[in-house]
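One protein chain omitted, others in place.
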Amino acid sequence: MKIPFKYVRRNFVARRLTTAITIAGISLVVFVFSAVLMMAYGVQKTLIATGSDDNVLVARKAANGEISSIIPSETANIIKSLPQIARAPDDSPIASGEVVVVINLPKISEGGISNVTVRGVSPPAFQLRPQVKIVAGRMFAWGAREVIVGSAVAKRIEGAQIGKEVKFVGNQWRIVGMFETGGSGFDSEMWGDVAQIHDAFRRSGSFSTLTFRLQRRDQFDPLRAEFERDNRLQEFEPKIEKRFFEEQSELLATFIRILGIFVTLIFSAGATIGAMITMYAAVANRTAEVGTLRALGFRRRSVLGAFLVESLLIAVTGGAIGLFLASTLQFFRVSTLNFGSFSELEFAFALSPQIVIASLAFAMLMGVLGGFLPSVRASRLNIVNALRSS
Amino acid sequence: MRVFKLMLKNALRHKLRSFLTILGIAIAVLAFGLLRTVVTAWYSGVEASAANRLITRNAVSFIFPLPYAYRDQIAKVPGVEQITYANWFGGVYIDKNQFFARLAVDAKTIFDVYPEFIVPKDQFEAFQRERNACVIGSDIATRYNLKLGDLMQLEGDIYPGKWAFVVRGIYRPRDKTTDATQMFFHWTYVDEQMKQEMLGRGGDVGWYVIRIKNPDDAARISNDIDALFKNSRAETKTESERQFQQGFISSASVIITSLNVMSFVIIGIIMLILGNTMIMSARERTLEYAVLKTLGFSSGHLVGLIGGESLLISFLGGGFGLLFTYPFVAAFQAFVPKGWFPVFYVEFVTVVLAGLSALLVGVVASIFPIQRARRTTIVEGLRFIG
Partner (left out) sequence: MAALITVQNVSKSYWRDSFKIPVLKNITLEVPEGEFLGLMGPSGSGKTTLLNLVAGIDKPDTGAVVIDSTDIAKLGESALAKWRSRHIGFIFQFYNLLPVLTAFENIELPLLLTPLSKKGRREHVETALNVVGLADRMHHYPKQLSGGQEQRVAIARAIVTDPTLLVADEPTGDLDKNSADEILTLLERLNKEYKKTIVMVTHDPRAAERAHTVRQLDKGELT
């Protein structure tokens, strides 16, 4: 015989306060768990969105990020002549040699300094990155000391709005437009003419990275083979652009995950123990009832099941609340230093179906662990002793 | 105090429940300790700052170099006692996951300006003699099992090419806050190579470190130095070492804030666990509390009984939690990729805070049950079935 769910549900309501506290504890834990996963995922999502599967980015093998990579101009020319690269109607390679540096600018909120990425681009850059759309002002003029800023920069950096001027390397650079890329890493950058950046920084022709489009996606492997074969290209490495930026996020995302999961595991141990305490008390208080149920003919298994289900109910309720609260974080965009690129990155907490499932599963695990031993105890109660205990 | 025996027996009444509660609190205190230690580790750079050191770097950002020629000019500024410089070499050692500072420095002056890196005299001299010698921190030596005379191969990125350095010195850290994971080699060696290999490179310094006579002069000297190079191609920004380190931290403020928030959440969880237990216990003892009141015990006595039991449990939990914090923190550090936290230890303040939290929790968790016990009249209590 199965114990009716009605019994389970009514008991759940009867011990409101202690149940509420246990639910609160579990929802807190799930909240932290989900929030951490959402943060890490948000970082990755932003950076993955930055790159495309059709583009290849070449950087120095040993470089840890774009800013510490150097590609001499001769090498850049060699790469640009590779057959796998797509060509424009005028037969020029659709390739953008770029110089990436980091400059310090003050933050609008909370004072302090922010590291902002400045990217000097070549004309093909916009063809390579169609997601970049100018939403205010205009595009910078090639040959002028002008820049356009990503939406995150305009929002967070002091003096980085259209019409203002930013000073670096002894020159004033005029901000003439703002662009949006739909939530990718580029939103946290400033773009200008690479030739002008070269001139200002005295980089005389060497680039940080070279980005180009392949004629066809399957050309990547032959391209990579070419890099390995050619002596002159051995210190450099091509990567699918999406993959390159994904790797840039790995350090930060991993850090968030490790710390977050360590912490969550501990929290969850605490919450599970809280659930256990509540369930043990529930069992102790209902000893006579259990005895009655058993005397009426309900089997041990049913008793165990009923208590376990009650425990799960508590846990899932807590989990759902915690998850719901965490999901409201999606409205927040935060900005932090990305270790990989040594510059500021704006991202939003992002929820994925995997995170939802993981959080609920985690909640249920806490419920099962917390409720298991007490349920076993309930099922093992000796009928006679139980009936006598009132 | 006379009711201490009753209090103790009450706490032990449900051994399993008390054990679980203490365990729950211990675990939460553990997490609190870990979180605070991570935050502390983040600030370790700031803590290690010396009040009499200034950092001069390129005003545009840290990654842009300054001319070597600036050195003599800065040295002449009144109040400057000693000046050294360094370049961030970066590069790859073994693979891209080995994080520690690799710096090309002025071998003659670096240890003068940083007395907290203690190098034996003979090793210091050996370092001076060889162009491609290097000095490494004791933690690096341990981590990679390096001894004097061993070779370290680096693949450069900012300074392209393959480099080999010979370990001629191993420094030990003077203070708890000192980073023992740095690697120093000759700036002159790197500079020479760059001039030979790559056109237009060389003559660049990453940043200058200045020791001043009087910390109070920091602001004035900083302004004086920056004034020297205003409106040049490479304008400088000079600030105290502390401010410089704090600049790094503020960029990761989101993470630090999250960690601090989580610390509070932890305290909240502990309160819930203990509060839950206390409420249940108090509820079960409603009849007994009424009997005690009948015997003449006042509300004050009940407050002491319940509050005392709550504090007893929270202190036991806090005590165990603190006991296991040290090994737990060590385990965390083993888990985390090497080099993420060069300086990682449990501060005394953290221990104190954990203790205070246990106290706070013990008090707060008992509020609700105490209120309930006080408000329940004797007659109601005697009738209580539970």
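Lettered A and B in written order, each chain numbered from 1.
As a working rule, contacts are C-beta pairs under 8 Å (C-beta built on N, C-alpha and C of every residue); 3 or more make two chains touch, one makes a residue touch a chain.
What you are looking at is a predicted structure, and each value in this text was computed from that prediction instead of being measured.
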Neighbouring shown chains of the undisplayed chain, as defined at the top: B
Which of B:Gln73, B:Thr294 or B:Gln371 contacts the chain that the document leaves out: B:Thr294
Interface with the undisplayed chain - residues on chain B: 2-3, 5-6, 9-10, 12-13, 287-288, 291-300, 377-379, 382
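Note that only the chains that are shown with their structure count from here on.
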Interface residues, chain B side, partner chain A - complex: 16-17, 20-21, 23-24, 27-28, 30-31, 34-35, 38, 59-64, 90-92, 96, 155-158, 160, 198, 200, 231-233, 235, 237, 247, 250-255, 258-259, 262, 265-266, 268-270, 272-273, 275-277, 279-280, 332, 335-337, 340, 386
Contact footprint of chain B on chain A as seen in their complex: 17-18, 21-22, 24-25, 28-29, 32, 39, 60-64, 67-70, 72, 101-104, 107, 110-115, 168-170, 201-202, 204, 235, 254-256, 258-259, 262-263, 266-267, 269-271, 273-274, 276-278, 280-281, 285, 334-337, 342, 344
